[in-house]
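Note that one protein chain is taken out, while the other chains of the complex remain in position.
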Amino acid sequence: MDFTHLFVELVLMPLIAFLVGLVMVLMLRKVRAKIERRIGPPLLQPLYDIVKLYSKKTQVSHGPMHEIAMMVALGGVIAMEVFLPVPGLNGLAEKGDLIVLIYLMMIPSLGLALGVGACANPNGSIGISRALTAMVAYDIPLMIVVAGVALFHGTTSLPEIIAAQQAGGMSTWGIVQTPVLALGGLIAAYAMLGKEPFEIYVAPAEIATGPMVEMSGKFMGTLFVMQCFQLYAVGVLYTTLFLGGGEYWISFLPKIFAVVFIPLAMTNVFPRYKTEDVLKWMWKWAGGFALAGLALVVMK
Amino acid sequence: MNDLDLLLLVSIGTTAVLFAFGTWRWAGALGTLLYALQLALLAVMRPELPLASGIGFEVLGYRLQWSLSGLGWFFAIITVASALFSAWFAAGEWGQHRRNLRLLHGGLALNVTAMLILLASDDLISLFIGWELVSWASYLAMVQRGGPAMDAAYRYLVYALAGALAVLVAIAMIAAQSPALDFGSVRVWFASAGNGTIWTVMLLTMAGFGVKMGLLPLHLWQPAAYSESPGPIAAFLGAISSRMGLFAIIVVLAQLIGLERLGNLPVAFSFWNANEFWAWLAALTLIVPTFIALTQNDARMLLAWHGIGQGGYMLLGILIATPLGVSGGLMHVINYACYQAALFLAVTAVAHRTGTTDLDHLGGLINRMPLTYVTMLFCIIGLAGLPPMNGFVSKWMIYKALLDAQMPLLFVAAVIGTLGTILSVYKLIHNTFLGQLRLEHAQVNEVPISMWLPMILLALIVFITGWMPGLFLDLVDEAVVAIGITQLPHHLGGVDLGNGGLDMLWIVGVLLAAIGIGAIVYFLGNRSVRVGQFDNYAGGQILTADVPYQYSHQFYAGLLRVIQPWMRGGMAWGERALVSGADFLGGAMSGLYRAAPAGAYLLLAVLAALAVTLL
Amino acid sequence: MNRELESLDAVFREMPDLKVEHTGPRRTRIQVEADALPTLLELLKGRAGYLHLSAISCVDWPDTEEFELVYHLWSYQVSNLISAHTRIPYDPGRYVSVYDLHAPAVYFERDIHEMFGVWFEGCPDQEPFILTEWQGPPPMRKSFDTVAYVNDTFEWREYQPEWANDPSGGKG
Amino acid sequence: MSTDPNQAVACRTVDAEERSLLGRVLDRIADHCRARSLFVLHYCTGCGAIELPPTMTSRFDLERVGMQPMVTPRQADILLITGYLSVKTLKRVVMTYEQMQGPKYVIGLGSCTINGGMYWNSYATIKLLDRYIPVDNYIAGCMPRPEAIQQVFLDLMGRIDRGEAQAWKDYYRRYDWYLGQQQQLFGTNWQAPTDVVGEAIRYRLVGEQTLGSHTAHLERYAPYYDQLGIIRPEPARMKARPQLEVVSR
Partner (left out) sequence: MNASVLMIALPLLAAFLLPLTGPLARWVGPFAAALNIALGISLWQTVAQEGPSVVVMGGFAAPLGIVFRVDTLAVLFATALAALVLILWPRTSADPRRESALLLILLAAGCGLAFSGDLFNLFVFYELIAVASYGLVAASRERLAAAAGLRYLVLSALGSAFALLGIGLVYALAGTLNLADLSRHADALNSPLGLAAFALMLLGFGVKAELFPVNAWVAEVYSTATARTTALLAGGVSKLALLIVLHLVLLVYAQPAALSLLLTLGLLSIVSGQFAGYRAADLPRMLAYSSIAQLGMIAAAFSVSGEAGVLAGLALALHHLIVKPALFLVGDGWPKCVDSLAGLGRAEPWRAALFVLLALSLLGIPPLPGFWAKLLLLKALLGMGEPAWNLAAAVVLLGTAIEGAYLLRVLQTLFRGTTNAKPATFGGALPAGVLGVALLLVMLAATPVGGALQRAAQQAADVPAYVADTLGGSPQ
């Protein structure tokens, strides 16, 4: 792969991710509005928010670590995009595999955790301790799902997984061949988004939006950008593992939006779980389905 | 007089010199130079491995000889390197404050010598002699601070002695049946031995060597012992001392019994084989300590508990018996040595300045001790096993090997261990460096260069070898070949297997580039103003210095409420039961001697003997 | 019903110079001397089950230069509200605290101290409670003229006449 | 040419940095987005707070114009004072206002913020909100209905879009005057945790009235309050006042 092609990919993939992410955030807010019988924000609202936050005149930072953490968090998220193969652009998918991807997803949360810690606000610290606990909750089922997929396809490199799923059209999709594993994966993806029932670490009423308590201006802008990337990443990862990845954009986009739409549709009707309930619920249901799926895969 | 004899001689010389000049101001510097010399000797020795040493003598018909194989050489490199960094740290200002460092410097040198003797052993008896010397040397290293340190060291010694005797029984069992005790003939004997004898010998040796490595049921002594020893010594012990147990286990499991034989050694009335049995024990050793580390309130105890957990990773890696798994496990040994030593040094630096390592009474030291913060940051990312650092590479290799070897549940167990590590390392760095600065730490300033330079160097090694893992993988190849496993094809960036490889050059490169982009996006916004810690949202409350506005006690309260019931300390209860049993029996026996008149015993005994023999 | 009232009358008989007046179906007003009030409270609490001190209020009588303290007590046993009135003079402005009989009294007394300046002996805490920034005299006294205070501490807005017809207030 | 923000756009002289064409275009885009994405922190001091839920939710739905309620001052653009302010609450309101960032706007809801409202004769409440913090819009009414609130938001958005809502800079330019008013109520040892002078210096918003006799009090009482010596980053403060005598700590 020559360098110009690679350079185009390195620039293009995060950009696409950002744009698709923006649309997803818009979808999130529109769905919430429609459920609350409201009209909902204008089409460019997510963009307006981000530009407004970046164009704040005065910015407050709590020390160098707070600033560097933001760069690392955003950098981690952008780096993750490059390893997510999308139709036509494989990026660096051969250089790292599924496990690398899952670990690259942890860098933004750790970077954010360090930045919030530097803000020296206990609301933030409580939020981060809950976020890491929630990470334990959804990461175990996610890893079981990853193990299942890797075992089923006999490989952990994403292009090969996609190729294996696209070999026989719809019938060889992950969701068709390992439905239980796909269900467990979906619940784990749901929790990864950190939306309503699992939103304990951004609980506005209790800990004043947790980690975001001291984020203002460009710091909060970075968090909004990261939210876009995160929605996109969850959608694409799930599609890559279970919905046969992307052959063409016109079939790829609906799949990602469908994957992201399901959790977002359900999230607005739920109250918020306590931390230990998140753990128990995720380990019981997501873990249960994932283990069942894994057992099926091993049996085959 | 080949290089190995020279090395042993130099290290014995170092011990003698450092014991003699221990209290001299420049003892630490002298020690560092001598360790550097030993390291140079090791490096020179590399091409001619396995190197047989001239020393050797015969006692009671058994030939004792020493020769350094690739595996021994690999561990020797780590031992001498960690000793070098510890001595360098102790030579700095940390040492000037302490009055008598003879025992510290001498103890460290003695430890290195004992370990070299163990690593170079070529037959079971010299292995056992080396093993005992190492146990006693580390006892000497742990016992320096007196008081609670002595209790912890005493507890360690009883464990180590019992373990050593178990190994002695195993050696005696082999000696009873096999003609000679050097590794070659023992390997032959094992090949022909029946499953029963192999199981007993394996259980005894694993119990003995498992004590030092902290395998699960025998790990209770390690946290207290390592956290009570003085700073640099704790770094040395944490980094390499418990890996001697792993070395001995590799010698027994891999070199003597052979990993494939292990594979088809059935466990009684279950479908497991020995390999899986030990792998699951390693997995347990990996999970339980990391979640116990979560609940610790002392920084050093937290790190010591991690020492046990990471040992589980190494053993798990090796037991997978594929080139990827074994080199992953061995690379984890050297990775772990780097960041664990640096973490212990960083915690010692914090203790040196603030006087305490209690995580509930620290906080906000980031703007007072930035360099120590950077060291701890690099090393906790390494310990947690996240991408830019070397910890990730070895963990990735272990995960990939587990997946390729069709062991998904072990893979999940390893991941649970990693998650536990991520949580507890964040608690460590958050409670120490982040959050609100306390009034009493307002005037604390950074440790001098003599202390932060070794730490920063170790942190840099952690990062650089994370970026270019090939550097460590070359060292690991020596050991992998010595174990008899085919060498893993690797390049500077990492490993590229058929089904999904790892190229850290690209991953870390992209990560740094992306962080660059993040920086650019960050600087789109206007210039920011740095505000103090009291300019914070507190729901309208005006913050003052006397009311600590910090969340660090019970850091993961939610998680603990879920896993607290599972952690009732079953093993600790088991240990107490054993001790009270011994007390009870002791009471009974001494009562026997004290109470009854001697004559009555004799009559009773004779009557009993007559009854038995005549009837 | 009368059995309970009986225990109430027993109390009144104990204390001779009480002016008792039944002002409603379950209302009783008692006028008592300043020094006799604590004993009355104790008797009521002991004999007739008046456990609940719902409030202490203070009335400023500038002409006779007296404060009137009113203790509102309720008994679940007799289900009757007693308000015991007593008068204390301005200048010493001191009275005994009933904290030992009724714990919630500390807040009512602290409030009265802040608003009227009455000092209660034995009240554990009489720091400024609501008006933490207030430097002036106790504001609830009738002698304190709020409008005058407001006029000299705060300024008023100078209205431009045209604002009346321009909805956006002109100033924008 | 005075820098009085109330003057019409055409002839106002913007502050020192004269914006280039690109700067102006960027400002234009920024104002455009700023107007369409306002985050509201409604400080429920009085009875007006109950008017907000209907304005935000489905009946009047402020999200149509991009407005979201926010929890902490750091993230908010608009500070909505919804009722009477006692002196004690004013102290919290001033702290919250100073914790807000960059172009920030204050909307006084109800007549209590305009002229004291029905508590005009109370010793405890303040009468004119804009003595203590610069206020952009007032809504008259003893609790205006959601339509009125919506009207003021639309008006504010229009002014932001045209780049006229610069009242927040006034707080930096005439900080000494505002501080004087505040010290009248809270006493001269009043210390807000935010270093407003440092921020004014940092963002070049120092006017003639930024420093004066009142800010000197800040200096005198800082050591008592800032025992850790890290509240106000040292360099920003010392550079600012060459003309003031160095206070001996």
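Going by the order they are written in, the chains are A, B, C and D; count residues from 1 in each one.
Definition applied: a contact is a pair of C-beta atoms (placed from the backbone, for glycine too) under 8 Å apart; a residue touches a chain by one contact, two chains touch by 3 or more.
None of these values were measured; they are calculated from a predicted model.
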Left-out chain, listing which of the shown chains it touches: B
Residue among B:23, B:564 or B:590 touching the omitted chain: B:590
Candidate in contact with the missing chain, chosen from B:146, B:194, B:489 or B:565: B:146
Residues from chain B at the interface with the omitted partner, ascending: 57-61, 125, 128-129, 132-133, 136, 143, 146, 150, 153-154, 157-158, 161-162, 165-166, 168-169, 171-173, 175-176, 582-583, 585-590, 592-594, 596-599, 601-606, 609-610, 612-614
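Please note the rule applied: only the chains that are shown with their structure count from here on.
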Between chain C and chain D, centroid-to-centroid distance (C-alpha), Å: 40
Length of the line joining the C-alpha centres of chain A and chain B, rounded to whole Å: 36
Residues of chain A engaged with two or more neighbouring chains: 55-60, 208, 213-214, 217
Chain A partner contacts - residues on chain D that touch it in the complex: 26, 29-30, 33-34, 36-37, 57-58, 61, 63-64, 66, 71-72, 74-75, 77, 101-103, 199, 202-203
Chain D-touching residues of chain A, taken from the complex the two chains share: 29, 33, 36-42, 44-45, 47-49, 51-52, 55-60, 204, 208-209, 212-217, 220
Chain D residues within the chain C interface of the complex: 6, 87-88, 91, 114-116, 120-124, 126-128, 131, 138, 140, 155, 159, 164, 184-187
